[in-house]
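Here it is: the structure, laid out below.
As you look at this complex, bear in mind that one protein chain is not there, while each of the others sits in place.
Chain IDs A, B and C follow the sequence of writing; residue 1 opens each chain.
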């Protein structure tokens, strides 16, 4: 299949590479010439605008940092809708707000194209390994159409409902994740301060009603889970600034429907404090450092 | 073994009953005559004070509602320490603050007795079935001593560290639980409002990084988990007022060591709003109703 | 002076009317034909686009609901910059985010025009009476230029600094206001519940360190301040949904500089709960109703 791929960043480039490996023909576009050149050296063709990239394509995928980029990639004078043939399926894998997705889907529909939102989880590791999870918002028919292509980039393809629900699923999952990571951080910091061993406490939590991914897989106390970012100085993993962005999407979406999010909004501020303190590049489990005094941090080492 | 059991409430009575079944000799004390009579009809002896109950005992267990009751049960003029023989092990299974435990342990030690804190999880169902989890704070030697007796009431006996750490473990676990239940409630309420099906959303969360007991076992959206309290009008389960009490213990303990708990303190207020609205007797997953407008609640049915 | 006035809503219409009274020549534009007709009956001329309205003007004022409208009013193909003569001063009196102001100011500057932001306080009453406060972000020279015109609509003209600082001043003031109103509401609800008379409590606060506008001028407890909205069912005044909007501007601006706002973000959620409960049209002091149970509300009457 001839696929146009727009957006070759840390996530998009390895995703596009997996499509090449799967035997697809690729035309790519990105403002970063080096990223384009790298893909071309592996067999992709380059276009100098989204409009030109999609001109001959049977399938379009976009993978961009934020809503403003996606909006411009689809609606700009050199954008996707200015060049794509009616009937070609469009997939946006960026993580953005559901309202923008629905607005773009309406514009696409007016042009004769169906748009699916398909944000991913799994990070750059999953993007490279082709083991991403795609949360797909699309009609049944469109989901059936996009599924085979996405299968070349991910392992777990979940149909979440109509257009926009892929974003809703991702945002809501990360809302829980962002909150529970702070909950675990507060509990670990408090417990150790009150005299219990961190490993013993985590062991109890992980077999009890407090168990959660944030505790049993990515525990923020160094050394509790050997493979967790906490054990390597909070490097790698899912950056605090990315969690901050996703909580921003959650509170913005909540604002649009006047839904209060007491803990979600406060969690957002706590990650903002992480970023404000200069730790936004660390894994989001580094939020526990907000709960440790200078002396606590030393004793942790 | 001759055991004195003080406190025959919803938890204490079935626990004492299991000790009788395990073949122990029991002397019981409670201000509630009916509770005492019921145990006596099954073979226990009654005493009219804690002091008298422990006079001949080789082992003492207390199971009371709050720190004030425990303090008075041990230190009162008719209390445990006024009557117990030196060397007899003391076990308090109430859920109270670690500081009170340590203070009582010091008073007990001065009298020649070792005290273990052993709060439980598993609720009245676990108390009746003898499947409670005991989180035990005790020296190695004391833990070895109390273990065989506790095994008659529970299935999972966890040694958490020195005296007081049983309470620390329970408080910290429930801090995570109370926070994550609100996180799940905010996410479910938001997601449904934004157009995703509740079952689909929960399915994604439960296989992703948001997974937690509050979502995959006790999900607050009615019908998502068949056996969860949400499916039966939030009846049964772990009452919101009990969660409120435990978060009060967590924030009080945090205050004693000047440890900030941003989300924990806010979560406490959200459960307080549940109680303020008259829903304190509901399962704590009923907290989701704080996030549903009158119209939302109707559409949920 | 020939002034173009864009935006004739609840605030804009009376402001424009005051400019007519002050002797200026006015050309107005608004999508609402009735609002335009009303102004024309008082002597204004109508234009059918912003671009045409500004064509002959010596001075431009815009007063619009939100950033999207302002952006389109200035940058649209039929917008201000498409029609205005270089050198004409532009004043935006809308309440929007400082970042958009600065972006528009840059676009205006490229076109040869200086733009001042001049959000107001004083509400529709002040707009009609010509007693508004203008918080003006502008160079010294531009402030000197716009001052005489603004003086026709307001009494208090404050120069806050360079472009954008008018919005910053308004947002920061309302951040304090939104927070302190909730603080007063929590204190009044708690105090009355604990047995003190509301008037006595307010009297003490208002002569002590808790004193603030939210208590001594707009106290949320009915009857404490005779002229406050609380005394007339929270009608009139500054709507909770407007406070919600302004706290949204504050938290968005904070996000852009990674500044945590713990209380500000939580306050925003509390007003969102007001809106969610269907009370968004009430004066923002109606937020106290979030703290009163059904029984409390009855006893208040």
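Basically, a residue touches a chain if its C-beta (ideal position, glycine included) is under 8 Å from a C-beta of that chain, and two chains touch if they have at least 3 such contacts.
The shown structure was predicted, so the numbers you read here are calculated from the model rather than taken from an experiment.
Participant: Check the whole complex and report which displayed chains the hidden chain contacts.
Facilitator: The chain that is not shown is in contact with A, B, C.
Participant: Where the complex has a chain not shown, which of C:49, C:62, C:113 or C:174 is the residue touching it?
Facilitator: Reading the full complex, the residue touching the unseen chain is C:174.
Participant: Using the touch definition from the top, which of C:201, C:224, C:242 or C:282 touches the missing chain?
Facilitator: From the options C:201, C:224, C:242 or C:282, the contact with the absent chain belongs to C:201.
Participant: Applying the definition given at the start, please give the residues of subunit B touching the unseen chain.
Facilitator: 248, 251, 254-255, 258-262, 265-266, 268-270, 272-273, 275-276, 280
Participant: Please give every residue of subunit A in contact with the chain that is not shown.
Facilitator: That gives, for subunit A, the contact residues 262, 266, 276-278, 293.
Participant: On subunit C, where is the contact patch with the chain that was removed from view?
Facilitator: Spelled out for subunit C, the touching residues are 98, 121, 133, 135, 156, 158, 160-162, 164-165, 168-169, 171-177, 179-180, 182-184, 186-191, 193-197, 200-201, 203-205, 207-215, 217-218, 250, 253-254, 257, 259-264, 266-267, 270, 291.
FYI, only the chains that are shown with their structure count from here on.
Participant: When you draw the chains as points and link the ones that touch, which shape shows up: line, ring, star, complete, or other?
Facilitator: Graph shape, chains as nodes and touching pairs as edges: complete.
Participant: Only C-alpha atoms count here: how many degrees separate subunit A from subunit C in terms of the superposing rotation, rounded to the nearest 5?
Facilitator: About 180 degrees, rounded to the nearest 5.
Participant: In terms of CA centroid distance, which chain is the most far removed from subunit B?
Facilitator: C
Participant: Approximately how many whole Å separate the CA-defined centres of subunit A and subunit B?
Facilitator: 38
Participant: Would you kindly tell me how far, in whole Å, the mean C-alpha position of subunit C lies from that of subunit A?
Facilitator: Computed value for the inter-centroid distance: 36 Å.
Participant: Can you pull out the residues of subunit A that are in contact with at least two other chains?
Facilitator: 254, 259-262, 266, 270
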